[in-house]
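Only one protein chain is missing from this complex, and each of the others stays in its spot.
Showing chain A:
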Amino acid sequence: MYSADINKIIPFSSVDGPGNRTAIFLQGCNFNCKYCHNPETRNLCINCMDCVPVCPAAALSDKDGKVIFAAEKCIACDNCIKVCKHGATPRIVRMTSKETFEKICENVPFIRGVTFSGGECTLYPDFMREVFVLCKQIGLGTMIDSNGSIDFKNFSDLLEVCDGVMLDIKAYDYNEHIKVTDVGNDIVLKNAKYLAGMGKLFEVRTVVVPELFDFRKTVDNVSKELAPFLKISNIRYKIISYRKNGVRKEYRDYKSPTNEEMNEAREIAIKNGFSDIVLI
């Protein structure tokens, strides 16, 4: 049985796919997005102990050089995250697929499904597959929220038990994508078409940061490229306005897009044939 480092489980989420879903955030990410609003989900804890003394609730302790987290004492003040220099958090719980499934079951019958997010959840493909198999047995929907960095073509057994993927396309241009994330986007774009071709691209998402990359070009190219697949299955384009909340200090100076810019992005997608567009 596989297990994963779990950052957070939100029992009811209205923003992680269709309907009401339990959203599970897995720890660790292979991108370094400048505007990441939960940068503490990027790396695993290296047990530097910086966070232990700043915890006012004594939820953290040093045991044989390892940070031990007592979840029941945590008051969610986020002091540990604020002090961490490594883009990590000590508030991680390692859970097996069965334990995770049991946690999900507590929210039945109020949810229609479960969504894995992160961090980058596809760093744990076998774990997710095991959870999804269990979810399918009781009729729950299964979604993945991914940065598209693993080649989905090589994970057909995961896709078999996954209803759909919500894929971030942070920028269409290769170099701009590197500027935003430190990583290229050839696999991301390949995945977009691959998933759309099999009717499993539920949603594409772009965070609009006008000063960081040419959002018009990205929305234009993404919607143009994916438009032919709309006849296979609807694809939602979620266009997200950059907000400062949670962003690292050094990247916090970007301006949020104006309403006009957001509407412009919407119009571009509509012009290229998209109809299901959500601005957030």
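Throughout what follows, a residue touches a chain if its C-beta (ideal position, glycine included) is under 8 Å from a C-beta of that chain, and two chains touch if they have at least 3 such contacts; residues count from 1.
Criterion: contacts and distances are computed from a predicted model.
Here one chain is missing from view; checked against "Leucine-binding protein domain-containing protein", "Glycine radical enzyme, YjjI family", "Dihydroorotate dehydrogenase B (NAD(+)), electron transfer subunit" or "ABC transporter permease", UniProt names that protein "Glycine radical enzyme, YjjI family". Of the candidate positions A:107, A:241 or A:256, contact with the hidden chain is made by A:107. In the full complex, chain A touches the hidden chain at residues 11-15, 18-20, 106-112, 278, 280.
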